[in-house]
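Only one protein chain is missing; all other protein chains are in place.
And then chain A:
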Amino acid sequence: MSEFYKLTPKDKKGEDYPFSQLKGKVVLIVNVASKCGFTPQYKELEALYEKYNDKGLVIIGFPCNQFGHQEPGTDEEIGQFCQLNYGVTFPIMKKIDVNGKNEDPVYGFLKSQKSGILGFKGIKWNFEKFLVDKNGKVYERYASLTKPSSIDETIATLLKE
């Protein structure tokens, strides 16, 4: 079994969210922030989610305040922001660190599987994305600049596999 399914991050209420429930799903994991230039990507992420959720796509947002302190709110505030401003329906988890001594194990795993630009493992900024296939294998890593809509075809292909 992929190590991915052994991970159990916390949801915004602080309750366990075992990744074992994601077996057989295509998963897009994004480190999000509410006050970032890339925040409007929520809209495209939600569109992808609505389009493919019933076909087996799960999008998971991990709020993170490490980049420009652009996610300063509480978990509750972040959840409200996403819902009110972008109508987000996909799960937004508890705020975490994605780099450094206190990085969440989810990101420890994802980064170890796919490096970013120049081979750096560290997350560079908000809204980097990891696409995980139905077997729990990290298929691709996308930079913040990559629009969620541009991953549409790849997601569709992975869902068909």
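One rule holds in what follows: a contact is a pair of C-beta atoms (placed from the backbone, for glycine too) under 8 Å apart; a residue touches a chain by one contact, two chains touch by 3 or more; residues count from 1.
Assume contacts and distances are computed from a predicted model.
The listed options are "YAP1-binding protein 1", "[RNA-polymerase]-subunit kinase", "Translation machinery-associated protein 22" or "Large ribosomal subunit protein mL53", and the UniProt record of the chain not shown names that protein "YAP1-binding protein 1". Annotation: of A:39, A:99 or A:113, A:99 touches the absent chain (contact as defined above).
For the options A:73, A:108 or A:122, the residue in contact with the chain missing from this view is A:122. Contact between chain A and the unshown chain involves residues 66-69, 99-101, 117-125.
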